[in-house]
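Not every chain is included here, but those present sit where they belong.
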Amino acid sequence: MKLSEIATLIGADFSGEDFEVKGMNTLIDASSDELSFVANAKYIKDISTSNAGAIIVDEKTKEFVPDGCSALVVESPYWQMAVVSAKFAPLLEEIDSPKATIGEGSRVSLKAEIANGASIGKNCQILAGVYVGSNVTVGDNTILYPNVTIYRDCKIGNECIIHAGTVIGSDGFGFASNKLGEHKKIYHNGNVVIEDDVEIGSNTSIDRAVFGTTLISRGSRLDNLIHIAHNCVVGEYSVLAGQTGLAGSSKLGRSSVFGAQSGVAGHLEIAPFNTFAARSGVTKSIKESGKVFAGFPFMDHKAWLKIQAKLARLIK
Amino acid sequence: MKLSEIATLIGADFSGEDFEVKGMNTLIDASSDELSFVANAKYIKDISTSNAGAIIVDEKTKEFVPDGCSALVVESPYWQMAVVSAKFAPLLEEIDSPKATIGEGSRVSLKAEIANGASIGKNCQILAGVYVGSNVTVGDNTILYPNVTIYRDCKIGNECIIHAGTVIGSDGFGFASNKLGEHKKIYHNGNVVIEDDVEIGSNTSIDRAVFGTTLISRGSRLDNLIHIAHNCVVGEYSVLAGQTGLAGSSKLGRSSVFGAQSGVAGHLEIAPFNTFAARSGVTKSIKESGKVFAGFPFMDHKAWLKIQAKLARLIK
């Protein structure tokens, strides 16, 4: 899509050099043929070093856009970013792609659906009711239990086990809202990558990234009914017990351990080798390692035990 | 089913005029060819204005049933209501209904099942493993991702997106219990209505109403792994983040916003335009609008922050 067409779509003045926009991305990751946006003043600092070919901004932010980068000035950059995201959304399925390739020794149920353009490795077992979307790659020796859904463009490693009913790559929970409270979908054109040797329980949901990748790193173990929001990173060998949830863009370091029904707020960074008791609610980034936390808002586990003891005395 | 047959079924004396009972309903919604019930003294006030043709009551409540309405007197009205509900449960699938109709431009996977009597609008995309039950209607331009299940009689609007593994219309969690602790299923003969422009995440469950409708109103956004119990109403443009749960019959006003892992108790009414922080547990109805709440039991968000600060000081 031409930049001039995008400008027309969102009602922005446009007077620079036109070019073919290949996609959208964050300021940090955008290349010169991509469009970015600034919807929050805290990202203004990233404009000067961005390689984006064009940026959707509001009137106040326009002045920060350097020469050689086109500013598309609108009233509501986030809403207009959502409008444009729809234009870069691929088809749900690549009907015209070549038929999926299935590696030697793999067994695929006739009641599974492997969309065109997908690729399954060797010695996999794919049971009935599984859906593998277009351009998905599945490594070797991986098991997909019945009724697993893998959305298009996701990647599943070698030696993975994904239990029944789990969904990999559903759209993240992202939308722009206007003053009337109406919501405009932000199309999630990123993906999910599951590295090697990952086991995921049943009825878990892992959302695809808006841009880039939601990452479950090598050797991790996820239990049942877990919610992983868009753009999260789960570090290597992490352990997440049942019904835990991570909000968007949070990053867990290696060997993070979460007890059941825990939660992590969005945009946090958790240092490696920390443990969280069941029902912990993590509300801030953590820079230290090797600690045990509990509670909501979370605190040192021992402090939490003390508070509970004090509360128990309160009622006597 | 004749009223006299129902009386025999539940062991009730019956001496009024017999009629063909068309169904069961609440006192407020029942029409003259429907049967209602009183299982809790707080509903006695609704008897006098009810149009129900007959009411299942216990000995103490009998006197409130007016002339022209038949009282079926039993020891345990709730249990007997459950017994009768089974008689009005439709078949799981209307095998003899006409084949489903599919609107122009819609693409339905050969691995999806569209039951007889269903109707799919125009330009829909229905992927593999989807189940659409009898008499379901799906509007135009709606996407059902793989392995979505829509139970019979539910209605899905236009421009909706329902992500993989989500279930619309499973039976609500309703049963009568006797003194031995045994449970008798209350058949849920209502439905779920999803209005236009609603997006629902993956592995979410929305239960059908016992009578009437569980309603997700226009423009709402529901995330993954959410539990909506029978007879809830989610107001227009509401936003429910991951792993939130609503207990039965609660009604959220327009533009309600819930952070992740929140919960709402049953039979509450929440005024429009309120926001609830993650993990809020709403235990009472709310009449004011425009507030921010947090905690369990929930309170004003600022008060909650103060309590947390005091608790933190407690341990020093």
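A and B label the chains in the order they appear, each numbered from 1.
Simple rule for what comes next: a contact is a pair of C-beta atoms (placed from the backbone, for glycine too) under 8 Å apart; a residue touches a chain by one contact, two chains touch by 3 or more.
Bear in mind the structure is a predicted one, so any value in this text is a computation, not a measurement.
K.L.:
With 2 copies present in place, identify the total for the complete complex.
P.N.:
3
Quick note on the criterion: only the chains that are shown with their structure count from here on.
K.L.:
Using mean CA coordinates as chain centres, what's the gap between chain A and chain B in Å?
P.N.:
Taking the mean C-alpha position of each chain, the two centres sit 31 Å apart.
K.L.:
Under the stated contact criterion, what part of chain A meets chain B in this complex?
P.N.:
That would be residues 92-93, 111, 113, 129, 131, 147, 149, 151, 165-167, 170-171, 173, 175, 177, 180-183, 185, 203-205, 207, 225, 227, 229, 243, 245, 247, 261, 263, 265, 281, 296-297, 299, 303, 306-307, 310 of chain A.
K.L.:
Would you tell me which residues of chain B are touching chain A in their complex?
P.N.:
For chain B paired with chain A, touching residues are 109, 111, 125, 127-129, 143, 145-147, 161, 163-165, 199, 201-203, 219, 221, 223-225, 236-237, 239, 241-243, 254-255, 260-261, 273, 278-279, 308, 311-312, 314-315.
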